[in-house]
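Just one protein chain is left out here, and the rest sit where they should.
Up next, chain A:
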Amino acid sequence: MKFRDEYRDSRAAQVLARAIARTVTRPWTLMEVCGGQTHAIVRFGIDRLLPPEITLVHGPGCPVCVTPVEYVDRAITIAEYPDVILCSYGDMLRVPGSHGDLLAAKSRGADVRAVYSPLDALSLARANPQREVVFFAVGFETTAPANAMAAYQARQDGLANFSMLVSHVLVPPAMRSILDAPDSRIQAFLAAGHVCTVMGYEEYLPIAAHYRVPIVVTGFEPLDILEGVYRCVRQLENGQAEVENPYSRVVRRSGNPTALRIMKEVFRVIPRRWRGIGDIADSGLGLAPAYAAFDAERRFGAVTVDTEPTGECISGLVLKGLCKPTDCPAFGTRCTPDRPLGVTMVSSEGACAAYYRYRGKPARPS
């Protein structure tokens, strides 16, 4: 398959892994920001191709993992109103709230639907004028343009029965927050390639300069990730801290101007609380005043984000790169994808789910 097979070539991967091993002289800790990268690393065993000096820790880039539990609870409450159709992306439906998930609400009779695009939710609103259609809009900069387009079209069409429950988050403020933490051990970032497709990478330049960390825009295929690691290590060994973009087949310096325009039109930057991480200033997107009529929080009441759930789950430490999933005593025993204690075990992008799925059963064929 074009644009895939050439980036999964085993021989080229070995060549890159050897180049990394030749370059490294001391231990370095790198964070891959995006959950999609985490899954690729664990699935392909990329970390096992690397020299022992290099530690990859997994970042907060799993959109459903960082969505506060209160938003999930509110989505469930809204879904249970009799005239509501609640839509979201598939893997949001399994994220546990305080008392069950959206799929459980569906089984109790709520009209909960998985959609592939927020525009599908708009179509549902047009087709069901007597029902309230609420789209649970979560995600990073990657999903923001399409979600913005849904609000934009709803406003253009005057769709009175459509609204969005928005819990959008932004990557660069989270990277700053991780680096600001006194216990941070991150020395370089593999930036999330698809976030940069939308946003470009100019906003990383001040982060690299201020914190003295190399940031390499990185894709999701094995060779992309190995290239990202190689460039980070090369910079670290040379004492550099720059932003590099080897993912240039997809990412341009200034991003996607059309996507940025629609985001700017529909959203405004607001503070957000991240599940497992806490409050981060200017780290979220909410609907701009001109789109307030489509804000589900206005229609159904504002969500109050209270305290972080306590318990055995260490997903906050995992999301901040302070622990690996396997550091958790509950991993694979009391916490599995079928009985998750926290979101990082639920989401298809969660680090714990990746470790369980690809390494859960230590198999040693004799």
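Keep this in mind: contacts are C-beta pairs under 8 Å (C-beta built on N, C-alpha and C of every residue); 3 or more make two chains touch, one makes a residue touch a chain; residues count from 1.
Note that contacts and distances are computed from a predicted model.
Peer 1: Could you tell me which of "sn-glycerol-3-phosphate transport system permease protein UgpE", "Ferredoxin--NADP reductase", "CO or xanthine dehydrogenase, Mo-binding subunit" or "Hydrogenase expression/formation protein HypE" is the UniProt name of the chain missing from the displayed complex?
Peer 2: Protein name of the absent chain (UniProt record): "Hydrogenase expression/formation protein HypE".
Peer 1: Based on the whole complex, identify which of A:Tyr71, A:Tyr89, A:Tyr204 or A:Tyr247 touches the chain you can't see.
Peer 2: Once the missing chain is taken into account, the touching residue is A:Tyr89.
Peer 1: Among A:Arg48, A:His99, A:Arg261 or A:Arg334, choose the residue that contacts the chain missing from this document, as touch is defined above.
Peer 2: Answering carefully, the residue with contact to the hidden chain is A:Arg48.
Peer 1: Tell me which stretches of chain A touch the chain missing from the display.
Peer 2: The missing chain touches chain A at positions 1, 4, 8, 10, 13, 36, 42-46, 48-49, 63-64, 89-94, 103, 114, 116, 138-140, 142-143, 194, 222, 336-338, 347-349, 356-366.
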